[in-house]
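The complex is shown incomplete by one protein chain, all other protein chains being positioned as in the whole.
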Amino acid sequence: MNPLVAFLLVAAMLFAIGLAGALVRRNAILVLIGIELMLNAANLNLIAFWRYGPHPEALTGMLFAIFSIAVAAAEAAVGLGLVIAIHRHTGTTNLDQMNGMKG
Amino acid sequence: MAANLDQIFILLRDWLVSFLPALLRPAAGVVLGVVAIVCVFPALFALTTVFERKGLARIQNRLGPNRVGPFGLLQPMADGVKSLTKEDIVPSSANAGVHFLAPLVLVVAVFMGFAVLPMGRNMVLVDMDAGLLFFFAMSASSELAVFMAGWSSRNKYSLLGAMRAVAQMISYEVVLLLSSVSVVMIAGSLSLTKIVAAQNVYSGGLPHWYIFTPWGLASFVMYAIATTAETNRSPFDLPEGESELVAGYHTEYSGFKFALFFLGEYLAMFSISGLGVTLFLGGWSAPCSGLEWVPSWIWFFGKMMLSIFVFIWMRGTLPRLRQDQLMNFAWKFILPLTLLDLFVTALWRFMGEGWLRWVVSTAILVAAYVLLGRAEMRKKHYGPRSYRYAE
Partner (left out) sequence: MSPVFYILAVLTLGGALAAVLLKPLVHCALATTVAFAGLALLYLELDAQFAGFVQILVYIGAVAILLVFAILLTHGSEPPRKGAFNRTWIAGAVIAAAVFAVLGWAVVRSAAALPLQAAAPVVTVREIGFALMGRYVLPLEIAGLLFTVATIGAVIVAMHEKEGAK
């Protein structure tokens, strides 16, 4: 099999799993995990294209992935901070119960 | 002769490998290196435990272990046999799988760090271009093992100990990384062999170790504090504070698994002191140009054991901190100083040769230390110490 195709298929599968996680779970933290998995799938794509692309010496794909890792870390910190704040306020992390807009 | 002695392990490896067919030689060389690391450091661990107990006993005016073997030197053998033959207890409500995996993950992650440490001239298992990054990645993975141990035991002391340990390790890891970055800025490389090579230069008989510069000394002090916290050693051993938490995250471990945690803790101490030696104390290079005939690995292991001795000395001397003191110290005092130290390092890099950069960087660092220390202390009102007893 073409190696690039194999990596892209793994990334697509990972993206779908992450999407499923974000869509079907009740818990806010697991939704965040799903989003992280999707971001990781995108990173895998970027690095695979960098590796098999025409200009690997330009480093564009790999540095894009590294920036994306950095942004994802910041996103996780803020997202989990929000989850903790909401839990403190309403006593739940269940997304089905977070349906009020007034504090 | 001296050169041969210096390279004796490399020559030994090449000689052993030469018996194999050419196809297998590179792999066999790596395997031999791994075997050497896996044998040498646990042996050193066994020796260190007995020296630690002897040294602490000396500090506390006792004798220490003196029954097994001459001067109690065979004590680790007795301890090992005891921990191997003890029953391996898994609490009934514990999460057996995670409980089993935690010590393994810890020991594996810690062992991986040794792969990039240059322990002598040409004596490095993998000369990676991003060696320092690899080392920190591995030491970061061991945090998760601590959490797994604490959480899977289903014991409030374990969980509290693990939470403390992870919070402390995360906080001080920031300091650890930033204080190493200053060395990377000057050496211009993440490869540990290149960092050692940059320090293995002598002028007037004195080496160019990074500790002998103002920014290097500041980084080294902060690195040393961070390593003490990172390896959960006294005075930062809150995760294992026996008066509060029984034994912290490994309360529910017994027998061989407990021995693995013990081993992991000491191996982490070895690897992180080895890294400190590599970054700031010139790695395997000799302390002055006249002593270069001494084999390089003697210098590396000597420096490493010296820093282990300092760890033991601090454990015998300093009292334990409180959790809020520990966190405030990391985030409000050490972290600003590390960031300033990075600035000073950049200044040092671009001010060129000459005495001016010594004066300027020393002045900035000392002024920042004094001002920040004063500002921190002003908020605290120390009266006569008062004691409160449980009523």
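Here the chain labels run A and B in written order, and each chain numbers its own residues starting at 1.
Heads up, the rule we're going with is that a contact is a pair of C-beta atoms (placed from the backbone, for glycine too) under 8 Å apart; a residue touches a chain by one contact, two chains touch by 3 or more.
Note that the structure is predicted; figures quoted are calculated from it, not measured.
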Contact residue for the chain not shown (choose from B:40, B:74, B:166 or B:197): B:166
Where the unshown chain meets chain A, residue by residue: 1-10, 12-21, 23-27, 29-30, 32-34, 36-37, 40, 43-44, 47-48, 50-54, 56-57, 59, 62-63, 65-67, 69-78, 80-85, 87-89, 93-96, 103
Interface with the undisplayed chain - residues on chain B: 98, 128-130, 133-134, 136-138, 140-141, 143-144, 147-148, 151, 159, 163, 166-167, 170, 173, 188-191
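In this section, only the chains that are shown with their structure count from here on.
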Whole-Å gap separating chain A and chain B, where each centre is the average of the chain's CA atoms: 33
